[in-house]
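Structure provided below as structure tokens; questions to follow.
Rather than the whole complex, this shows some of its chains in their spots.
Labels run A, B, C and D following the written order; every chain starts at residue 1.
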Amino acid sequence: MHYGPQGCEEPDVVGVDSLRAAFDAETVSWIDVQGFGDRSVMREIGAMFDLHPLLLEDVVNVPQRPKTESYGDHLLIVVRMVSLDDETRIEMEQVSMILSKHYLITFQERYGDVLDPVRRRIRSGKGMIRKLGSDYLAYAIADTIIDGYYPALESIGDRLESLESEVIYNPSPEVLAELNAMKNQLINLRRAIWPQREAVNSLVRGDHAVISKDVGVYLRDTYDHCVQTSEVAEMYREMVTGLMNTYLSAIANRTNEVMKVLTIMASIFIPLTFMAGIYGMNFEHMPELHYRWAYPSLVIAMTVTAAGMLIYFYRKGWIGMRTRD
Amino acid sequence: MHYGPQGCEEPDVVGVDSLRAAFDAETVSWIDVQGFGDRSVMREIGAMFDLHPLLLEDVVNVPQRPKTESYGDHLLIVVRMVSLDDETRIEMEQVSMILSKHYLITFQERYGDVLDPVRRRIRSGKGMIRKLGSDYLAYAIADTIIDGYYPALESIGDRLESLESEVIYNPSPEVLAELNAMKNQLINLRRAIWPQREAVNSLVRGDHAVISKDVGVYLRDTYDHCVQTSEVAEMYREMVTGLMNTYLSAIANRTNEVMKVLTIMASIFIPLTFMAGIYGMNFEHMPELHYRWAYPSLVIAMTVTAAGMLIYFYRKGWIGMRTRD
Amino acid sequence: MHYGPQGCEEPDVVGVDSLRAAFDAETVSWIDVQGFGDRSVMREIGAMFDLHPLLLEDVVNVPQRPKTESYGDHLLIVVRMVSLDDETRIEMEQVSMILSKHYLITFQERYGDVLDPVRRRIRSGKGMIRKLGSDYLAYAIADTIIDGYYPALESIGDRLESLESEVIYNPSPEVLAELNAMKNQLINLRRAIWPQREAVNSLVRGDHAVISKDVGVYLRDTYDHCVQTSEVAEMYREMVTGLMNTYLSAIANRTNEVMKVLTIMASIFIPLTFMAGIYGMNFEHMPELHYRWAYPSLVIAMTVTAAGMLIYFYRKGWIGMRTRD
Amino acid sequence: MHYGPQGCEEPDVVGVDSLRAAFDAETVSWIDVQGFGDRSVMREIGAMFDLHPLLLEDVVNVPQRPKTESYGDHLLIVVRMVSLDDETRIEMEQVSMILSKHYLITFQERYGDVLDPVRRRIRSGKGMIRKLGSDYLAYAIADTIIDGYYPALESIGDRLESLESEVIYNPSPEVLAELNAMKNQLINLRRAIWPQREAVNSLVRGDHAVISKDVGVYLRDTYDHCVQTSEVAEMYREMVTGLMNTYLSAIANRTNEVMKVLTIMASIFIPLTFMAGIYGMNFEHMPELHYRWAYPSLVIAMTVTAAGMLIYFYRKGWIGMRTRD
């Protein structure tokens, strides 16, 4: 996992001693350490490249905030890499880069990353990656990592869109739970993106001698991507918050609908039942019971009452509203 | 689509070679590329005018954030053009301008734009557009594009106004869905306007040598328009948010009304039905059943009960409230 | 409408030529143009005082954002004048001032304004207004316009106070509609006040040579008034937002009250009606029907049930709660 | 109410002439004017100490925003004094201080203030108050006034705490009204504190020559108190807003509880009443009516139905939920 600018060698270094052997101060070397299995390896690398103990601590104690810190002739860049699990779950992993004139060391929490396109570009020798220094390599890695946020955001955007009509026309606790989960994901993403933006900006401003001016122009592009991702994340968060309020409104709407049905049914039949109840009484002296047309009259009275209620509700717009829109 | 300051020629250039032929370094040339059909054309234009590869990437990879970026003697200005479909749908399109002393290249995503007034001014030779340089042309284009936001905002404002009373007196899920759609549109508009504001401001501040001081005065006006559109958009967004809360209140209000009707109906007739139920029982020993005046007395008792309930509800303000306001 | 510092003349100029005649470079002249009836007048005034075309455009294209813009030896100050209709409606009108060493031109959208106190001070010759230059006149006009916001804000404050108890104890859709209207008014006011604040502040900071230091001290006072009005407007807006949430809470409260009445009525009488229904059945073999004390026993059972429910609801605090507070 | 640094005299000056007599340029004088009864007194004081007319206007036209304004060799400091009425009502009063090398004039709106501790310290001659100049006196007064905010905030904090459980377990419109009142009080307090913070900060930064460096150190402490009070006020405001939302949730919760009781009662007894209604019909041909075991069977069927409903509701967690937590 280490390359030289003219040619390109990739010794698969395992121990620290073999690393020392493979290291060559003339070329640009990329040392990629995946997984923190063995602390002693860390310490040996630290000793070999003369790294500050605080720097090593920041590398190992994850999660750190994304940041750029200058330690004399080398620079610590901490970024957060996002990868998308197949189940739309968003995984985050810290990548720490130690950038010096002649080498770039990257530390990753776990095996597996999104950096294969960078490796391919180095191997193929196409583009400028082999011609420019370690700072361009750092840019290429940072840019690839930032670009990894787009698929994650897109997957959130897709789910948001599909939830929108669900929320209005079919709200359920599951939808609410999913909105909550999305909101927490977005809060997390924002926490990763914002300091990254600051870190990249400090690189662009040219505060650090290790970054050449040419690469600065490229980093400006990376900064733009940071800003864009942070804005999209912010926008989605606002939309999720909006949907949660919409959810509440939609539920209130449904309760209102349910209430209307209940009220209409109850308001029509309760008076009628009462009228039937009257003539179900067993008083000895109820003259109406013996009238010939009493029953048909009552039926007519009931029909009129029911129709009156229906007209009243129709006037209020509780019945037939649907067809009006 | 290219004009000279003294006269005005409009060769309809299709290939890049004919472009090279038509180009004349003495005059101000406006090269307008619509649609990105062919990437190789891009690369040839890039080579002809010696453009930075990152600049070309920004032009092609839409959507970029609106921004101003200096590349030595030329300037990249990215703005977003808004056009209004007949169905009140808002369409957005990226316009990238590359501004140099002697030429202005604009790249548009699709055919069709809002720039015909600018073209007309060039052709007619009226106003100052033919006397001033390419920077004034860039101003004229940017100003026309920004002015294109007003109709879009106005159409939103009109719909907002018509929704307002709808929300209070006739809330329905369709209204909620429309409010949601408007909110998302406004969030999108804001995302387009805000960085534009920054971009124009950086031009006004005179950070770039390509922009002359005279044109700076005009750009200050464009900046004012940016600020105004962003404020109007922000105001509408606040109003939409406010309407969504109003919607919830209005629904709650309606549910309250529905509940009142139900409660009044149920509270009046349920006790009466119970009273009728009592004397519908078949006990052998119910002396009241045999009393002569039992039935009329009961009817009177029922009337008194119903009247009592009505008075109680009237006192509570549940009946006849309407007339009180 | 034009005055000189020693004496005070008020020629009622109608045409532009008579204006040219009346103009006198030695004295301070206030030219007040009300209404934009004739565009050609505008152009002639512009030509006479050598004004930038953009400046004239800003004057005519209302509404502009309030702002201060320097054009060499003259200064454009755009403010918004508020006047209160008798029906508590707030009317806004743009006033543009062009301030130079020797003259001040004001453009108003419509006839009628709040500037009569300034005119009176000029005519009476009291105070410092005749002794100081055109910049003091500009201050006097701006201050009078800003002070015109106080009555508008006070009328809103009065309505807010009267709505407060209405919202809690008697919420209705009309109240909601009025709150909405007030909120939109306040958003509009804020949009007028905020940029005004910025504009006045830029005058106070002494960015412009036309404003003398003495008048700067007075403008500091105007700036204080701007800040105060903007704070009051902001405070009222917060209060309106708060009231809208209170409205929702109050409605929810009322629905709760309504529900309690319904639940109490239904819970007491539905079981009793069921009990009555049992003994209303016509089964041949129902021994209870023939017992001598069945009916009285049932009545007692019913009373006990009803009393039990009442005690249960009292324990829950649903009955007699009022008296507990 | 005027003291000298070596000794301490307190002539009770009433007229302006006697003030002139009592004034002594060698010592530090504190002139305390309470109440604005007589405008002519103001003008005479203004003339005596050569004060700017705008300054006098700011003193008289209450309420001004708290601020610090320099007028050459004297300084206007406007602060707002808070005092707590016994009924937890918060009273505000403007105190304007005019600070010069040799005197400090304070203007208060009304009689009565919180400054007695300062007077006592002057009289007793303990501490540094008699040794240091008029700027220390100004500090002492400002500090005492700022410290007067703590009891007001504490009283609000106490009421907030007592309202918290009230809101959750016993929400009523009175609670809502009180929350509203508290919120408005806090908005008012914040409006007083924030600009005070700015004013004190400008004194700390040493923008004004009248303030010596030694006193600056003390003012830093006052500034800290300003920040602390503003943070506490902000915190309380957030808590009040939170409680208002909690109120809404609590009401919704109660409505839910009420609905559950209604639904359980209605769902159990309405079907049973229906069953009883069936056999209350008078059809000639209803074989069930004549079966010997029909009645007991029906009673059993009813019991089973009721039990089924109860089990259903228990499963849904609507009954016995309380005990589950």
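The rule is short, and it goes like this: a residue touches a chain if its C-beta (ideal position, glycine included) is under 8 Å from a C-beta of that chain, and two chains touch if they have at least 3 such contacts.
A quick note: this is a predicted structure, and the numbers were derived from the prediction, not measured.
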| Per this structure file, total copies of the shared sequence (4 shown) | 5
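In the analysis below, only the chains that are shown with their structure count from here on.
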| message | Please report the smallest number of touch steps linking chain A to chain D. | response | 3
| said: For chain B and chain D, which third chains touch each of them? | reply: C
| query | Over half of the interface residue numbers used by both chain A and chain B, so same, or under half, so different? | reply | different
| message | With centres defined as the mean C-alpha position, give me the chain A-chain C separation in Å. | response | 39
| task | Would you mind pulling out the distance in Å between where the CA atoms of chain C average out and where those of chain D do? | result | 24
| Per-residue multi-chain contacts in chain B, two or more chains | 245, 248, 252, 255, 259, 262, 266, 270, 273, 277, 280-282, 286
| task | Using the contact rule from the top, write out all pairs of chains that touch. | result | A-B, B-C, C-D
| request: Would you mind writing out the residues of chain C in touch with chain B in their complex? | output: 52, 54, 57-58, 64-65, 67, 69, 170-174, 176-177, 180, 183-184, 187, 191, 244-245, 247-248, 251-252, 254-255, 258-259, 261-262, 265-266, 269-270, 272-273, 276-277, 279-282, 286, 288-295, 298
| Touching chain D in the complex: which residues of chain C? | 164-165, 168-169, 217-218, 220-221, 224, 227-228, 231, 235, 238-239, 242-243, 245-246, 248-250, 252-253, 255-256, 259-260, 262-263, 266-267, 270-271, 273-274, 277-278, 280-286, 317-318, 321, 325
